[in-house]
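All protein chains but one are shown in place.
Labels A, B and C are assigned to the chains in the order they are written; within every chain, residues are numbered from 1.
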Amino acid sequence: MTAVPRKKSRKGGKDTAKHGGSAANALWGGRFAAGPAAVMEQINPSIGFDRKMYRQDIRGSIAHAGMLAERGIIAREDARAIVKGLKQVEKEIDRGKFEFKVALEDIHMNVEARLNEIIGAPAGRLHTARSRNDQVALDLRLWVRDAIDEIDRALERLQAALIMRAEQHAQTVMPGFTHLQPAQPVTFGHHLLAYVEMAGRDRGRFADARKRLNVSPLGAAALAGTSFAIDPAATAKALGFDTAHANSMDAVADRDFAVEYLAAAALTAVHLSRLAEELVLWGSEQFRFIRLSDAFTTGSSIMPQKRNADAAELTRGKTGRIVGALVALLTVLKGLPLTFNKDMQEDKEPVFDATETLLLSIAATAGMVADMKVNKQAMLAATSGGFINATDLADWLVRKLGMPFREAHHTTGKLVKLAEKRGVALGDLPLEAMRKVDPRITRDVYGVLSVEASVKSRASPGGTAPGNVRLACKEARARFLKARGRQA
Amino acid sequence: MTAVPRKKSRKGGKDTAKHGGSAANALWGGRFAAGPAAVMEQINPSIGFDRKMYRQDIRGSIAHAGMLAERGIIAREDARAIVKGLKQVEKEIDRGKFEFKVALEDIHMNVEARLNEIIGAPAGRLHTARSRNDQVALDLRLWVRDAIDEIDRALERLQAALIMRAEQHAQTVMPGFTHLQPAQPVTFGHHLLAYVEMAGRDRGRFADARKRLNVSPLGAAALAGTSFAIDPAATAKALGFDTAHANSMDAVADRDFAVEYLAAAALTAVHLSRLAEELVLWGSEQFRFIRLSDAFTTGSSIMPQKRNADAAELTRGKTGRIVGALVALLTVLKGLPLTFNKDMQEDKEPVFDATETLLLSIAATAGMVADMKVNKQAMLAATSGGFINATDLADWLVRKLGMPFREAHHTTGKLVKLAEKRGVALGDLPLEAMRKVDPRITRDVYGVLSVEASVKSRASPGGTAPGNVRLACKEARARFLKARGRQA
Amino acid sequence: MTAVPRKKSRKGGKDTAKHGGSAANALWGGRFAAGPAAVMEQINPSIGFDRKMYRQDIRGSIAHAGMLAERGIIAREDARAIVKGLKQVEKEIDRGKFEFKVALEDIHMNVEARLNEIIGAPAGRLHTARSRNDQVALDLRLWVRDAIDEIDRALERLQAALIMRAEQHAQTVMPGFTHLQPAQPVTFGHHLLAYVEMAGRDRGRFADARKRLNVSPLGAAALAGTSFAIDPAATAKALGFDTAHANSMDAVADRDFAVEYLAAAALTAVHLSRLAEELVLWGSEQFRFIRLSDAFTTGSSIMPQKRNADAAELTRGKTGRIVGALVALLTVLKGLPLTFNKDMQEDKEPVFDATETLLLSIAATAGMVADMKVNKQAMLAATSGGFINATDLADWLVRKLGMPFREAHHTTGKLVKLAEKRGVALGDLPLEAMRKVDPRITRDVYGVLSVEASVKSRASPGGTAPGNVRLACKEARARFLKARGRQA
Partner (left out) sequence: MTAVPRKKSRKGGKDTAKHGGSAANALWGGRFAAGPAAVMEQINPSIGFDRKMYRQDIRGSIAHAGMLAERGIIAREDARAIVKGLKQVEKEIDRGKFEFKVALEDIHMNVEARLNEIIGAPAGRLHTARSRNDQVALDLRLWVRDAIDEIDRALERLQAALIMRAEQHAQTVMPGFTHLQPAQPVTFGHHLLAYVEMAGRDRGRFADARKRLNVSPLGAAALAGTSFAIDPAATAKALGFDTAHANSMDAVADRDFAVEYLAAAALTAVHLSRLAEELVLWGSEQFRFIRLSDAFTTGSSIMPQKRNADAAELTRGKTGRIVGALVALLTVLKGLPLTFNKDMQEDKEPVFDATETLLLSIAATAGMVADMKVNKQAMLAATSGGFINATDLADWLVRKLGMPFREAHHTTGKLVKLAEKRGVALGDLPLEAMRKVDPRITRDVYGVLSVEASVKSRASPGGTAPGNVRLACKEARARFLKARGRQA
């Protein structure tokens, strides 16, 4: 059933007049001076944003018309006229020659009205066995599916950039941080690959969301299905869906696919925000681990050394926007009875905005990673302070002397205190001094006390050793990059 | 200090080439085929949305120029030229004749660049003792202050509509609900006045936010204040602020005023969502308490009885959007070190969108309330089922027989059961039947058993009695409506 | 590396004294009179909540010890002692005989300290090649995995209840609503099955989250992997993981699995909130479609007819809590640099609280659905008002007379107006009257104008026809219910 806007002119029926009347009219001042019609015209139509889905809308209508003809519900020639007309409409919109009309409220009616102008009568048969309720559910599913595909490609590009840099820096040593305090040496390549894993899971979440949403709502009609002998499986197939809906009320009433999509987007944004934070930190005067390229920073007209990591900061900040979109849609749906309620018109803008925001953030991040200049010296120098190799010493005590772990930690603590007192690094403690703490210590211990030895030793599966990193890069290519030629 | 966009053309410095080089370039495919410059051009500029603040920006610059001249920092004739030029710029934008340039990034540089075209050299003196950091903080404060004033007027109009209808229905009886179950009879006017109170507190929150934000950041410059002998108190006064900032770093770094504003907006939206829910319920076939006017509903081309409460549903749904905006900004600010970080550019869009959304929602609600047709018969009929007057009976037992409250409840329970068994209302139980439960009951009890008597009896301050409601309407006018003539 | 709480007694070192000194001490008044140690003791330890993971912690330690022995890193007899000791610890906690010590901060140290008391020296070897960082990541993964399994069973029970009731009501006719306005007749069974689909997708989301989180972090140690020749694949296998982590830094730094879990929970809660809203509506005086059982409602001591749908309202309200938990964790993770930061200790309580809340909500919903009494008469009666069969008439015009859809709608509109004018239902319009609108209409039209005929006709796949519903119930059992015997 087609919802139609009521006439917007004030009818001024008797009852209304009695209690509302001119007093009510007095309310319409200021911004909304034109009265209720003006308010409604601003709050009600969706054409201002749902026009983004015109391709999806037309794709769906073409599939629907084809199925109707195939099942003999409309004539083949009508279907042909409809398809031809719809293609023309699409071209007109593509080329910016289509006039969207607010009075027609949404993309569906805008397209159909134009179709009617072009092909006349047969246009009136297109909406047979269909409703705006299943049509809008269809369009948004198709749009989100397209968005997922685009995000997947973008994340793959980000992974490619990360892997490329990880390979270059498989043995670049830097401090690994916990609590933003140097904890153990790691390789920069290993650090970057952590984000490849996160992006991989993000892609997995989008892929799962895609599978789950890939169900056609067409044929659910207004909410109850239809009495026409339609073939929902056929339209589903034509539109690339895995299957048609199992329940018509669910098909038109739920928007969980959009929420799941936004949740995946929010989590991806959070991952990007963590890398963005690191890019900002690494590029600071205090760290100087990297230098972002001119393309992704702004400076100051008078302070040329200033490299404000704008793109990273914006990426970090835009996390809020995407989390906000997720919260918005969860709030919209909370407590809504079945089936369609107009509240659900609020599903599109968060999805559109989050998509654009996320694509930009991913692209900016990939760009920064690909373009940044790495300062190996600064990274290495940052590992020298403190006693970042203390665990290496403790592990040596366990491995070579068979000390229980807790005891080894105790002994290491003593050695560190000794070194601290003398103002030297652990590797600069003379053997005899070490032996006063534990006489079993041998010269062999010095072999584990350089940061290079440290990272090399951490060769357990998943560990930071350069060899691991090189292998992990190769595996990551195989696991994540479809178009491997690109990274040759 | 003025941030300037670095040259966007890829410089391709050696270091970059070494590790990034053509491999990196390979990333720039698809949507962002044009390379990093294109990504940055999309993610970085704010002119797409901050142009909304052009009036505020120009107002601030005029005040700033005046102060600079007053303090002898720039020449008076320069200041005059600047002010004249700025007014011309404002007119150009007002009339849609201004060409916004993305290359100039934001509203501040767009205005200044145009000013320079118009007045030449003196334009270069405007930015003395100022920075984009205090300028943007200023503009947003002014914008939010204006928005608060507009929202305040809109909420006042909503209150006026509610009070007008409450007066008309001061003695219209309906069921008061708890758990969506009829609990005690109330008057419809009383019910509507509950929302007048909520809107009153909402206005109070906006007013408090206004006071707190009404502090000028001008003079904070980039972050540290300035060495020029400026007079921040003067610009503050010229712009209607209560005072100038006490700390320059705080002035440019915080956006708590915007968060507070969004929190007030979110709470207002939640209040509107509750009324919206009731309008939807009351307009349903099952309730039929009200009939929304044509202006705020849509129907169906073939089901003329259908009155979809679109405006109410949209208002209810848009709550999500405003809550999302609040969450977005809280997320943006979380964990940001002082002072300005580019993340904070994400402060404007949630504020702009929430403002427009809220104004529309308030206007739609005021319109629905003013225009709705009230079905007194249906409301009254809905009080007859059940034993909605049971508490009246219990209170009578306490008041007249001196029973302890808990015992009175027990006795009432027995009488209700008796009535239920006989299939009659409490008021239809014969006195002798009542007396078998408690012999002290007198004929006088029948006086409290009608719903009219019930609502009339609840005359405690704040209670639902028609007399109370009429008085409350009068007081509400005095408390909330400045332009009382409007409601005559 | 093991984090140890610094001594909590105020050292009062010179520097501190110099600038803090007694002035600083003066701050410690009121609630935190005992000084910084007291504050830290309240904010820092996690044992108050992470004790919930004791089973997971012990399971992980047993697997770790076994692997260490297998790889010759510790002696087999030590491993045996450790395993035996850990089992005793588990029993002690099971039986409530374990004394948790805040001074030991967390579940890991509490268990290890007790193990040391029981078995002595070998306990000191357990933590070899491990860190609290991979240990806590492991425990939470195992806990969430267990929670997912429990939620999956709970959702299956809910589906079973819905299917059972859907089968009973495969041909019970009720109004299908859009905008809370009657739109088309549907069967109650069909309506209930919509929720079976939602719950099915919810289960799918949890299942996908389970797969993605089912990766062992053990062996990541503090963050860099370890120099011991461990076998992460072995511990992974022993603990039922599909694989071990690919990157040690990612393994200890991310909590996306917990966010994904909370997102699935939030969406499930939103679905439950929609059904809860319907249960509240259906149980209201105005609808009377159902009557919830005593077990899930509360009444009033004096208003026996009142059936407050407490369980439904609580379920609806608790959505907020779970959405809040999701937002909390997204906010925590935003902008955190790698790897472990103490902020991440805030991951557990939202997960624990959301889990308990969701399990309760699902169980309450399943209970309400299973126990509710359905009022078929009220449902049927609610379909009679309005012209709920208007689309049936329009579809007949398309199907039998070959009218274009848009024209059929136009004609139906005329007929509805005619019926409205005469004050009769569409089915009560005489044929001749109909023929005045369109002479091609035949007596055959009356066959589609009853609500029973309407629902029967909507037999398109996924439609509401009773036959469809029965088939859908059968299929839903096969798709969703593993233990089919349960529903016999």
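The rule is short, and it goes like this: a contact is a pair of C-beta atoms (placed from the backbone, for glycine too) under 8 Å apart; a residue touches a chain by one contact, two chains touch by 3 or more.
Note that the structure is predicted; figures quoted are calculated from it, not measured.
Considering the whole complex, the residue from A:Glu117, A:Asp242 or A:Glu420 that touches the absent chain is A:Glu420.
Only one residue from B:Glu92, B:Glu277 or B:Glu356 touches the chain missing from this view: B:Glu277. The hidden chain makes contact, of the residues C:Ala295, C:Val424 or C:Leu471, with C:Ala295.
From the options B:Ile93, B:Ala222 or B:Ile362, the residue with contact to the chain not on display is B:Ala222. Of the options B:Leu138, B:Val327, B:Leu360 or B:Val445, the residue whose C-beta touches the omitted chain is B:Val327.
Within chain C, the residues in touch with the undisplayed chain are 1-8, 10-11, 15-16, 19-20, 23-24, 26-32, 35-37, 39-40, 42-44, 150, 153-154, 157, 160-161, 164-165, 168, 293-303, 308-311, 313-321, 323-332, 341-346, 349-350, 359-361, 363-364, 366-367, 370-374, 486-487. For chain B, the residues touching the absent chain in the complete assembly are 1-2, 121-129, 133, 176-180, 183-186, 190-191, 193-198, 201-202, 204-205, 208, 212, 219-230, 232-233, 244-251, 253-254, 256, 259-260, 263, 266-267, 270-271, 273-274, 276-278, 281, 316, 319-320, 323, 326-327, 330-331, 333-342, 390-392, 395, 398-399, 404-407, 409, 448, 455, 457-465, 468, 472, 475-476. By the touch definition given at the top, chain A reaches the unshown chain through residues 175, 178-183, 280-281, 284-287, 300-310, 313, 327, 330-331, 334-335, 382, 385-388, 390-391, 393-394, 409-410, 412-413, 416-417, 420.
The definition used in the following text is that only the chains that are shown with their structure count from here on.
Of all chains, the one whose Cα centroid sits at the greatest distance from that of chain A is B.
Inter-chain centre distance (chain A to chain C, centres taken as mean C-alpha positions): 22 Å.
Here the CA centre of chain A is 30 Å from the CA centre of chain B.
Mean C-alpha positions place chain B and chain C at a centre distance of 32 Å. For chain C, the set of residues touching two or more other chains reads 178-180, 183, 281, 327, 330-331, 334-335, 390-391, 409.
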